[in-house]
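All protein chains but one are shown at their positions in the complex.
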Amino acid sequence: MLITCPYCGPRDVIEFTYQGDGNRERPDPASQNFEAWNAYVYDRLNPAGDHNEIWQHSGGCRAHLRVVRNTLTHEISSVAFVRGDHASAARRKAEDKA
Amino acid sequence: MSPRRTDTGGRIDRLKTIRFSFDGVAYTGHAGDTLASALLAKGVTLFGRSFKYHRPRGLLTAGVEEPNALVTVLKGEVREPNIPATMVEIHDGLVAISQNRFPSLAWDIHAVNQLGGKILSAGFYYKTFMGPVIGPLKGTRFWMFCEHFIRRAAGLGSAGSAKDPAHYERMNAFCDVLVVGSGPAGLMAAKAAADQGARVMLADLEPRFGGSTNWSNETIDGAPAADWARRTVTQLEGRDNVRLLPRTTVWGYYDNNTLAALERVSDHKEQPAKGEPRHRYWAIRARSVVLATGAFERPLVFPGNDRPGVMLAHAAERYANEFGVLPGERIALFTNNDSAYRAAIALKKAGAAIVAIADVRSELSPEMRKLATEAEAEIFAGHAVVATEGGKALSGVKVQRFDMVTGALTGDERSIHADCLLMSGGWSPTIHLASQAGAKAEWNAARQAFLPPKPAQQWIGAGAFTGSFSTAEAIAEGRAAGLAAAGGTSTPAALPTVEAVHGDPDPAPVFEIRAKGKSFVDFQHDVTAEDVRLAHREGFVSVEHLKRYTTLGMATDQGKSSNVPGLAIMAEALGKPIPEVGTTRFRPPFAPVSIGSLAAERFGDLKPERLTPMHDWHVANGATMYSAGLWYRPMIYGLSGETIEQAYVREAKATRESAGIVDVSTLGKIAVQGPDAAAFLDRVYTNMFSTLAVGKARYGLMLREDGFAFDDGTTWRLGEQDFLMTTTTANAGKVMQHLEYFLDVIWPDLKVHVTSVTDEWAGAAIGGPKARQILAACVTGTAVDNATLPFMGIVHGQIAGVPVMICRLSFSGEMAFEVYSGAGHGIHVWEALIEAGKPFGLVAYGLEALGTMRIEKGHVTGAEIDGRTTARDLHLDWMLSKKKPFIGSAMMDREGLIASDRLELVGLIALDNRPLNGGAHIVEALDETNPHGSIGHITACCYSPALGKHIALALVQAGKARHGTRAHVSDPLRNRFGPVEIVSNHFYDPEGTRMHG
Amino acid sequence: MAERQSPLEPEFHVGSHGNFEHGVEILLTETRPGSIVQLAAWPGEEKKLIAAIRTVTGLALPDGAGGGSSDGVKSVFGFAPGKFTVADEAEGLAAAFAKAVTPAIGTVTDLSHGRTAIRIAGPKAEWVLAKFFAIDFALPAFPVGAGRSTAHHDVFAQIQRTGADQFDIYVFRSFARSFWKALCHASEEVGYEVQ
Partner (left out) sequence: MMAEYSAFSLLANALKGNKDWKPAWRKPDPKASYDVIIIGGGGHGLATAYYLAKEHGITNVAVLEKGWLGSGNVGRNTTAVRSNYLLPANTRFYEHSMKLWEGLSHELNYNVMFSQRGCLNLAHTPAQFDDYARRGNAMRHLGVDAELMTPAQIKRLIPALDISSDARFPVVGGLMQRRAGTARHDAVAWGYARGADRRGVDIIENCEVTGFLRDGDRVIGVTTSRGDIRARKVAVAVAGSTGRVMRLAGVETMPIESHVLQAFVTESLKPFIDTVVTFGMGHFYMSQSDKGGLVYGGDIDGYNSYAQRGNLPIVDEVMSEMLALFPGLARVRMLRSWGGVCDMSMDGSPIITTGPLPGMYLNCGWCYGGFKATPASGWTFAWTIAKDEPHDFNAPFTLDRFHRGLVIDDKGQGANPRLH
C-alpha cells in the first residue's frame, strides 16, 4: 500500500503510523461532558467503505495526514496534511511542473 | 549415451557436462538442464511419493506447477525441502534427495496406506480418534497418542536446524511498467513499453526468457520462435531503461500496484560470488503492470492418471524441444482439445513413436486428423483412457469408446502398449496475480476456464493469460498492452508474423472419465474424484468447503492443475454450472517463497543495535551488557568471581558511601521549543511547567487520554521558549509521537516544535556523598556549590575543555547530578569524571545497582507504570494539578479508576530474609499446594544494601491501607513462599535529606 | 577542544572490501561535518527562514518539497514542511543561526552531535541504497541537491543527493554503527572501499 504524502510523495505504508479514526472530536480541554470524552476516546465509526483516518508519516517528514481510504478495497481517494498547510501544497505543485 | 536424450535439439549446452547426485546416485546432465530433465534423460521415471497414500509418482509437468517430483536440495547440513525437480537447475556438485519415503523411494513402507484407501477417504480424521470416554486415554490423550504417529507419517521433506549461511537481500524498485512473463506477449509488451521510453522491468520465473518460444515448433518472422525471442531479449538488454529479471517469480500483487518478486540469484551456481545473495526479494512499485503469465495445462481425471509416465502433453513437448529429452519411446495421447496434437508432432519429430491419440471428441477437425496422420498415430476419436498399467513406470493404457454428453463408456476396452501417456484437459489462464489484485475471476464457457477479471488495479493482460492461446494473438495483445501501459498510442508498424499450427482454443467440456479405479484430481494430496463426491454427499459443496474438507488444492502446487477439474466434478455432482460452485480467490504467494528472502537483509540482523557514546568504554571495563529495547546498557561491572548480586550490592553501596556514576544517555530527550512551549507542557504534563524558572528542572508526569499513567521524567527549562524534556528509555518514541500528534492534530495553533535530541546528548549521572567534590574537581567555568547549583538547578560549564550542562537531580536518592555533553564528547567527559573520581572512590554502576537504589527510594519505572495503573495507584496524585486541564484529566476520575480495590504501590520486606522474585504474587494466607487468593504481585525486587534486607516494590489491592501488615509472597512457579511485611514504597531516606544535602 | 569521537570507529576499516577484485563500485566514508542544524519555521514564516539560510550559508534553496543544494562545504535541504537540515564542515552553525532565525521566524536545534553523516558514492550507490529504503533513487525522481526523509525499519534517515552518484545519509548517532555495518554488508557484492 502506498500513501502519497503531500510533502514526500508516494511512500510505502511501512513508513507510516496509523493514528486511527479521523472523525473523532476532542472536547474542549476543560469540558466536563463525559459522554463526549468517552465517545472521543472509545467510540469508532469503523465503516466498511470510505474511512476518514489519520496517519503520521513517522518514517518521513513526520507530518500527520488526513487520509480517506476505502476499508473494503484499501483504495485511497485523498490525502492532505491535517494541519492545513496550503503553502507546501503549492510547493508540491511547483515541483510537479518543474 | 543417455537412453532418453535426443541426438540434437533443445536449448541445453551439450558440450558442458554437469555432475550431480540424486538419492546418492551420481548422474550427469548438461548445462541448461533441470533436475527433472536431466534425470528423465537418464531414464528415471520415479521421482516422488504422494502425500497420503505414498503412491509412486513421476513427472507430471515441466514447470512451477509440478505436484509430484518434489526433492530436498542439500547444501552441507542446510536443507531446502519440497522443491519441484522441474525448477532446480543442475550445477556441478548439486545434491538432491527424494522425500516422504522410507526406507527408499522405490520401496516405501507407507505405501501400505493404499490398502486403507476407502477408509482414508476425505474427512476420515474428523470421524474417528475421539478415544474412550473414560480411562487413561480419555479426553485428548487418545487423539494425541494417534497424532504422534500421524504426524510422523505426514509431512513431505524435512527442515533442518542448521543456520543457513547464505544471505538474502531485498531490493526496492520503481518502474513505469512491470511485465510479468516473457513469452511472446511479455516480450512484445516489454519492447513496446521500452520503445516509449518507459522504465520497464521484465520478470520471468524461468532461467530462459521466451516462454513457449523455447519449446514450440513455431516460427516468428520466418525464424524459429526461440531465435526471435533471443533477438528481442538482446535488444532489451542493451537499453538502460529496461531491467531484465530471469529466475524471478512475481508472487504477490498487493495494494497500490506493489508487487513482490523472488529472484533466485545464485541457486543455480555451485558457489555464489563474494557477497552475492542467494535470493533477492524485489518489492516493486509499478505504475502499471502487464500480466503475460500464460496458462497452465490441466490434467484429465481418469483411473490410473497418476502412474509414473503419465504426463501433461505440453510438458512432454517441453522436455523434447527445450531439453532434448524424450519422456517415452512409445507415446500415447489422451486429450479433450487440439493443443495435444501439436505435442504429438513435436515428439514425433524428436524421435518418439506416437502409438495412439485418444480424443474424447468424436468429431475431429480435418486439420487435427492431418496432424495425427503426420504423427503416424492411430486415432481414437470419441474414446477415453479408462486405465493405465504398470508399476513404477507405465507399460500400457486401455481405451474405450466414450460418450462426451452422457459420460458413458461402451464397447470393449482396448489395450495399447505405451511407456508414456500424455494428457491434455484444456488450459487454465494463470490469473493468480490478477485475482490477488482484488477482483473475482470470470468463467468462460467456451474456453472452459476462468478468465481474468476486470482490473481492480493498474494492470493490462496479454496473451494466454487472457485466454488468447495463439502466439499471433499473444504478439498483438502484448504490444498493445505494452503501449497502453507506457501511456503510448498504437503504432502502425507491422506485427511479427507467426507460422504456427492452428487449433481450436476451446476444449470439449470433459474433465473426468468415470471408470473403475482411483482417479486423481489433486495429485500431491491424493484427492480423488470419489473424495470430491463424498464431500458433496456430506454437504461440503461450496468451493471453500470442498478445499478444506478434502484438502484439494492445498498442496505445494496450490491446485494450479487441480482446481478447475475439482470444481467441475463438484459442479456435476450438484447439477449446477461450474461458476455457481464458486471461484477460488487466489492469495499470495503465486508459488512458494523462501522465508529467507522475505526476512532478506534482516536475516541474522533482526534489529539494529542502539549504542550510547560510552558503549565501548563499558565493554572494555568489564560491563555485562543488557539489551533494553534496542539499546544496550551496562547491567553490572562485575569483578572476577563476583555474582550479579555481589556486583550490584558493591556498586550501590559504594555509591551511597562515596560516589557512583551511571550512563543515562538512553533516556529519551526531546527539545520542546517555541513561544507556546510552556503552555504546551502545561497541557501534556499533569503538573505545571509554565511556572518553572529558566535554569531549573522539574519532575513531570503524563497521563494517557484515558486517564491512566503514561510516562514520567524531568524537564529542564533552558530558556524562556526552550525546554529539554526527558522521558523513560522505553517510552521515548511513544512520547515523541504523542507530542507530535497533539501539536499537529489537536492544537495546530500552538507554536511549538518538538525534536528528538536523545542522540545529541551523552548523559552521565553521578551521585553519592562525594559527587559534588568530584564535580568541583573537574568542572570549570561554573561553581557547583549549593547556592549556584541548588536541587533541580542547571548550570553550564566545561569538563576537560568541552562544554557540559549539569542538572542537579537524583534518581538514586543521593546528592546527584546529571552531566550532559555533546554525544561526540561523551566518552571524553565520562573518562574525565572517572579520573576525577578516582581519589574519591567513584565506581561505575549498572542497571542492577540503579534499580536497587530506585527500589530503596520507591521510585516508579515501567514495571509500575505498566499501562494499567493510575497516578493515584502510584501515590503520584500530588502531581495532578487542579488549576488546569491536562491530557487525561477529564477521564482520570471514572469509577473504574478510583475503585477502592485497585492495586496500589507498596514496599515489601522479606521477613524470612530470603531473596524475593519479580513476578511473585502476594496472598493474605499461604496455600502452597493450591495457591489462590492473589492480592497483588511484585514489580521489582533486590537485596538492599542500605537496609540490609531483601525488599521489593509491589502492586497490592488497597495496598496503602495495608502498611504495617503481614502478607506472604506466593510464587509457585519457583516454589518460593514466605512472609513479608507490607510497608511504604519509600524505604530509604523518605525525607530526602541526602539528596537535598 | 577535544576531537569528537566517531560512533563508527571500531567498525570503520579503511581499504577495499567485498567483491572488490571485480572492481570497486562503492565508496563509503563518514563526512563528519562540524555542524548539523535543524531549522523549522512557523507557518507562514518559511520564506524568511529560507532567506536566513541564504544569509548564513550563502546557499539558495530551490523551490519545492525536499529541495536543497550543496557547495561541497555547506549543504541544506528541506526534509519536512517548513523544516530544513543544514550541515557545514565548520562548527558553530547553530550559534550563527540563533542570531539570524529570530523566535518570530522559527526555531534552531543543534544536532551536530546527534546525527552521523555517512557518504555513499559510486556507480552502484543507488543500487545499494535501494536495498534499504523504499524510495525512488533514480536521478529524475531524486535530483542532485534534493533531500528525503525516510526510514529503514527502526533507523530513521535523511538523505541528500550531493552528486549524480553520491548521497549523504544522516542517521541518529546511536544507530550509526549498526547502519554502517549493514551498509558495508550490502555493498559487498559490488565491491566497496572505505575512505
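Going by the order they are written in, the chains are A, B and C; count residues from 1 in each one.
Throughout what follows, a residue touches a chain if its C-beta (ideal position, glycine included) is under 8 Å from a C-beta of that chain, and two chains touch if they have at least 3 such contacts.
Bear in mind that the values here come from a model prediction, so they are computed numbers and not experimental data.
Asker: Using the whole complex, pick out the displayed chains that touch the missing one.
Answerer: A, B
Asker: For the chain left out of this view, which of B:Ala600, B:Val649 or B:Ala967 touches it?
Answerer: Checking each option in B:Ala600, B:Val649 or B:Ala967, the one touching the absent chain turns out to be B:Ala600.
Asker: Hey, which of B:Ala223, B:Ala273, B:Ala628 or B:Val802 is the one touching the hidden chain?
Answerer: If we include the chain that is not displayed, B:Ala628 is the one touching it.
Asker: Which residue among B:Ser934, B:Thr965 or B:Ser984 touches the omitted chain?
Answerer: Considering the complete complex, B:Ser934 is the one touching the chain left out.
Asker: From the list B:His110, B:Lys518 or B:His545, pick the residue that touches the absent chain.
Answerer: Here the residue in touch with the unshown chain is B:His545.
Asker: Identify the residues of chain A touching the omitted chain, counting contacts across the whole complex.
Answerer: Given the touch definition above, chain A has residues 1, 12-14, 18, 20-21, 34, 38-39, 41-48, 51, 53, 55, 69, 71-74 touching the missing chain.
Asker: List the residues of chain B that touch the chain left out of this view.
Answerer: Contact residues on chain B toward the absent chain are 51, 78-82, 118-119, 121, 124-131, 133, 139-140, 143-144, 147, 150-152, 154-164, 166, 168, 170, 252, 254-255, 258, 260, 283, 438, 530, 534, 537-540, 542, 544-545, 548-549, 551, 554-556, 558, 587-589, 592-596, 598-600, 602-607, 609, 626-628, 704-708, 863, 866-868, 891, 894-897, 917-921, 923, 930-934, 937-938, 970-974.
Here, only the chains that are shown with their structure count from here on.
Asker: Averaged over CA atoms, how far is the centre of chain A from the centre of chain C? Could you give it in whole Å?
Answerer: 28
Asker: Please work out the Cα centroid separation of chain B and chain C, and write it as a whole number of Å.
Answerer: 32
Asker: Among the residues of chain B, which ones contact at least 2 other chains?
Answerer: Touching at least two other chains: 172, 283, 285.
Asker: Give me the residue numbers in chain A that touch at least two other chains, ranges are fine.
Answerer: Where chain A meets two or more other chains at a single residue, that happens at 12, 58, 62-63, 83.
Asker: Which chain A residues qualify as touching chain C in the complex?
Answerer: 6-9, 11-12, 14-15, 58-63, 81, 83, 85, 87-88, 91-92, 94-95, 98
Asker: How about chain C: which of its residues touch chain B in the complex?
Answerer: Per the touch definition, chain C meets chain B at residues 1-2, 4-7, 9-10, 18-19, 21-22, 38, 40, 42, 103, 106-107, 109-115, 130-136, 138, 141, 153-155, 172-175, 177-179, 182, 185-191.
Asker: What part of chain B is in contact with chain A in the complex they form?
Answerer: Result: residues 172, 254-258, 283, 285, 438, 456, 683, 705-706, 737, 740-741, 744-746, 748, 885-886, 889-891, 894 of chain B touch chain A.
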